[in-house]
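As you look at this complex, bear in mind that one protein chain is not there, while each of the others sits in place.
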Amino acid sequence: MRPGALSVPAVEIRGVEKRYGALLALRDLSFELDQASFTLAAGPNGAGKSTLLRILATLTRPTRGEVRLFGKNAFGREAAELRGRIGYLGAEPGLYGELTVLENLLFAAELRGVGRERIEWLLSELRIESVAEQRVRTLSLGYRKRAGLARALLGAPDLLLLDEPWTGLDAEAASGLTRFLSRRLEAGTTLVLASHAPRDPGDLFGGVLSLDAGRLQSLDASRATPAERP
Amino acid sequence: MSGARVAWAVLRKDLLLDLRSRDRAGHMGVFAFLVVALLSITLPESPEAAGAWVPALLWILLLLTSILGLARSFAAESEAGAVATLAGVACDRGWVFLGKAGANLIALLALQLWVAVLAAVFLDVRWEAAGWRAAAVGALGALGLASVGTLLAALSVSVRAREFLLPVLLFPLVLPVLVICARLTAESLGGDPTPGLWWGVLGLYDWVFVLIGYFVFDHVLED
Amino acid sequence: MTGGEVYLAAAYAIVGLVLLGYAIFVERRIRALRRSRESSREGGRAG
Partner (left out) sequence: MVSLFVGGAVLAVSGWLVWLSRGREHRGHSVAGLLALAALLLWAWMVAFHAPVERAQGLVQKIFYVHVPCVIPAYLGFGLTALAGIGFLRSRNESWDRLAAASAEVGVVFCSLILATGPIWAKPVWGHWWVWDLRLTSTLVLWFIYLAYLLLRGFAFGSDTARTFTAVYGIVGTAAIPFVYFAVDLARGDTLHPSNPAREGLPAAMSETLGAGMVAFVLVFGFLTARRLAAARLESDLLEASERSPVG
């Protein structure tokens, strides 16, 4: 667990709005998420889940409103330092098709100043050593997803943002992913996942933040920090 | 997180992609070859008549060919959905710009070498007379095209009709590189001398646009 | 007098017409926008 006050919420959103021309993707969103909490952003397609995740990953700037991560302004001077603590996996795994899994991870590792042993550990942890030397273009969606997850986890992020991580995974891979994520949770990582078909990943469920048409419908944030979970 | 490592990683990754998927290099090489061949056929026979025009034509050819390379320079990112990977670096995103511009610079230098060979063969340009001066002008010009070109390529990657838009955005801004480099190249080949001031203006141009690219790229990678 | 007056008149006419034309274009656009804002406001209340 990174040193740093556990009391500071991992995510603070106040009055966030995101407009794409006439389309209002997010409307006046405000909520807080504790550190080491798990939140599933649920809602139909187009509800604004992906946009919210991209804003939390500081990839997209909100049209209005304030975003604070770990007590710091996500679009202020500490943005670069904050980015080092965020892992993001979008709908696209974000890997270069012509490069092999290993080459992709080596490149992403260098962007984060991370050593090779971290890559080896992730390859084994996500059971993708067998495809490490293959070009990403040739891999199935399941393998590409896990390779993308490895890329997102390279910098041992404190905040892990995953967009539809379960889609395209078979049952065995999905439960493997679920076990892996719960271990990350226990290690103190704050998780925010987006899914349009909320599957029940077993004991992982903490809070559910449901969105519809860009508006926050409800936030059942049962503050399930690692200690209390059954 | 040192930015230089990030820039170096981005540059190496781009070169690795260029070597592996070779289509960018192929497109530029074939296009340049075709145009030089056309030039050698259509230009008037007498060398001294053509001589005055050749440097300007070569630089215009370099500009047109570089458009092919620049338009592709963010294609790998957008196809792979990897813009987020670049945007998520833990340092100032300007370093990503420097890495990308560096890779484009190397591609343009390689293109210049190829065009120089073609010019020597088809347009019997005697580069040995020019020597280091022609190379220096080429390098400064390539840096100018690479810095402005990379920034505008990043701008237009997510915009409609970018094949049309990139040249329209780029050409007015790189006119100074074109004009100055054509004159300095002509001078190095024995043409009429130009004041040394123009080397300074070319260098200043490169410096200004590398700086602007660095400071502005933070916003460009945000969508 | 040389034929210069034609060019002189042409130059001043073009500048005058273009600037006037643009000014009218902007005013008309403002008026149109105001009208649609009024109608959308009524629409809003009625909706």
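As written, the chain order gives the labels A, B and C, with residue 1 at the start of each chain.
As a working rule, a contact is a pair of C-beta atoms (placed from the backbone, for glycine too) under 8 Å apart; a residue touches a chain by one contact, two chains touch by 3 or more.
Predicted, not measured: the structure shown is a model, and the values here were computed from it.
Asks: In the complete assembly, which of A:Arg19, A:Arg118, A:Arg137 or A:His196 touches the absent chain?
Replies: A:Arg19
Asks: If the hidden chain were put back, which of B:Leu113, B:Ala129 or B:Val168 would touch it?
Replies: B:Val168
Asks: What residue numbers in chain B mark contact with the hidden partner chain?
Replies: 148, 151-152, 155-156, 158-161, 165, 168-169, 171-173, 175-176, 178-180, 183, 194, 198, 201, 204-205, 208-209, 212, 216, 219-220, 222-223
Asks: By the contact definition given up top, give the residues of chain C that touch the hidden chain.
Replies: Within chain C, the residues touching the omitted chain are 1-5, 7-8, 10-12, 14-15, 18-19, 22-23, 26-27, 29-30, 33-34, 36-37, 40-41, 43-44, 47.
Asks: Taking the full complex into account, what residues of chain A touch the chain not shown?
Replies: Counting only chain A, the missing chain is touched by 18-22, 24, 60-61, 63.
Keep this in mind: only the chains that are shown with their structure count from here on.
Asks: Calculate how many whole Å lie between the centre of chain A and the centre of chain C, each centre taken as the average of the chain's C-alpha atoms.
Replies: 52
Asks: On a C-alpha centroid basis, what's the spacing between chain B and chain C, in Å?
Replies: The separation of the two C-alpha centroids amounts to 43 Å.
Asks: On chain C, where are the residues touching two or more other chains?
Replies: Not one residue in chain C touches at least two other chains.
Asks: Which bits of chain A are touching chain B when the two form their complex?
Replies: 54, 57, 59-61, 80-81, 83-84, 86, 88, 90-99, 103, 107-108, 110-113, 136, 151, 155
Asks: Of all residues in chain B, which touch chain A in the complex?
Replies: It is residues 1-2, 5-6, 8-10, 13, 16-17, 20-21, 76, 79-82, 84-92, 222-223 of chain B that touch chain A.
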